[in-house]
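What you see is the complex with one protein chain gone and the rest in place.
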Amino acid sequence: MKLLYFAWLKTRTGRAEEDVSPPDGIATVGALIDWLKTRGPGYAAAFAEMRAVRAAVNQEYVGLDHPIRSGDEVAFFPPMTGG
Amino acid sequence: MKLLYFAWLKTRTGRAEEDVSPPDGIATVGALIDWLKTRGPGYAAAFAEMRAVRAAVNQEYVGLDHPIRSGDEVAFFPPMTGG
Amino acid sequence: MIRVQREDFDPGAELTALTAENKAVGGVVSFVGLVRDMAAGQPIRAMTLEHYPGMTEKKLAEIEAEARTRWPLETSLIVHRYGRLEPGERIVLVIVASSHRQAAFEACAFLVDWLKAQAPFWKEEETASGTHWVDAKSEDDAAAARWRKPPHEAAE
Partner (left out) sequence: MIRVQREDFDPGAELTALTAENKAVGGVVSFVGLVRDMAAGQPIRAMTLEHYPGMTEKKLAEIEAEARTRWPLETSLIVHRYGRLEPGERIVLVIVASSHRQAAFEACAFLVDWLKAQAPFWKEEETASGTHWVDAKSEDDAAAARWRKPPHEAAE
C-alpha cells in the first residue's frame, strides 16, 4: 500500500511517501490512521488534529470509514488552500 | 441648436446632423419632435414610432418633457444595442 | 480607464499592463465580447457599430465610476470598438482587478450588462438579405436591471 503525505502532514511525518504493509484487520482509513499513530511521535503529531486531516484513496476524497486494501494509494493532507 | 441622428433615425431623416432654429415656443424635446415631423416625410417616418425613439440633451438621456434651449446639442436614436 | 476606438485591442497586453506593479491585486476578471457568425438564427456576414462620439466616452466613464463606488476595485479598463467588424473579431474588453475575486467577478458582470444597456452604440447587421439595424433585446435591459439598487438603498 502506497501512502502519500502533503503540506504539514509531510513535515510532521518526515516523509512525502512510503510503502507500508499494515497488519491484517486494518480495513478502513480510520484504522490505518490509528495504526500509523503507533509508529512514532511524528505520526502521532501528524494525526493529532483529525479535524484538519483529509484523506483520499486512489485519488478520490473519502471519509474515515472508507475501506482500504493492499495496492491502494492512500493520501493524507490538510484542507485544500489552492489558487 | 445642433441636432444629431443615429442608426435608423439617421437613415430616415437622411442626415447625421444639422443646425436648426426652432420657432419660439418650442420649449421641450417633445415639442421639438412635433415641429421636426412637419419638416417632411423623412422626419415624419423617423418619429412615427415614438416607443422606439430615445433622446439626449447635451449628452444626457432625457424624457420628452425635458426643456431645450438654443445652444443645446439634441440627439435622437433608437434604444442602444451595443457590444 | 476607458477607450473607444476603431482598431483592435490585445487583451493579454492590456491585462498585463493593467496589473503590472500592483501587488495588491489578487484576482483579475476580464470579459471579451466577440462578433458571432449567427444572430437570431441567421448567418451574419458582418456588423457595423455606430456610436455617439463624446457621449460614448462620457457614459463609459460614468459606468466605470459607478462600479468603483460599488466594489473595492484596484483598477479597471473598458475598451470598446466601433465600425465594421466581421465574425470572430473582438468588440469590447472589460477588465476588473481587485484584491478579492468575488468583487472582480461581480463588477465585471455589472459593467458588461450596464454598458450594453446604457452606452450609446447601435448595431447594424449584414445578412444575405441585406443590412438592418438590430432591435434592442429585452434580455439586455433585464440583465442591467439586476444591478439596479432597490429604492431604499438608492435613497441612502
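By written order: A, B and C. Residues from 1 in each chain.
Here is the rule we use: a residue touches a chain if its C-beta (ideal position, glycine included) is under 8 Å from a C-beta of that chain, and two chains touch if they have at least 3 such contacts.
Quantities reported herein were computed from a predicted structural model and do not represent experimental measurements.
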**Item:** Contact list for the unshown chain, restricted to visible chains
**Value:** A, C
**Request:** Considering the whole complex rather than only what is displayed, give the residues of chain C touching the chain that is not shown.
**Result:** 10-13, 15-16, 19-21, 23-38, 87-88, 99, 101-102, 104-105, 108-109, 112, 143
**Request:** Spell out, residue by residue, where the missing chain touches chain A.
**Result:** 4, 6-8, 11, 56, 59, 75, 77-83
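One rule holds for everything that comes next: only the chains that are shown with their structure count from here on.
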**Request:** Provide the C-alpha centroid distance between chain B and chain C, rounded to the nearest whole angstrom.
**Result:** 26
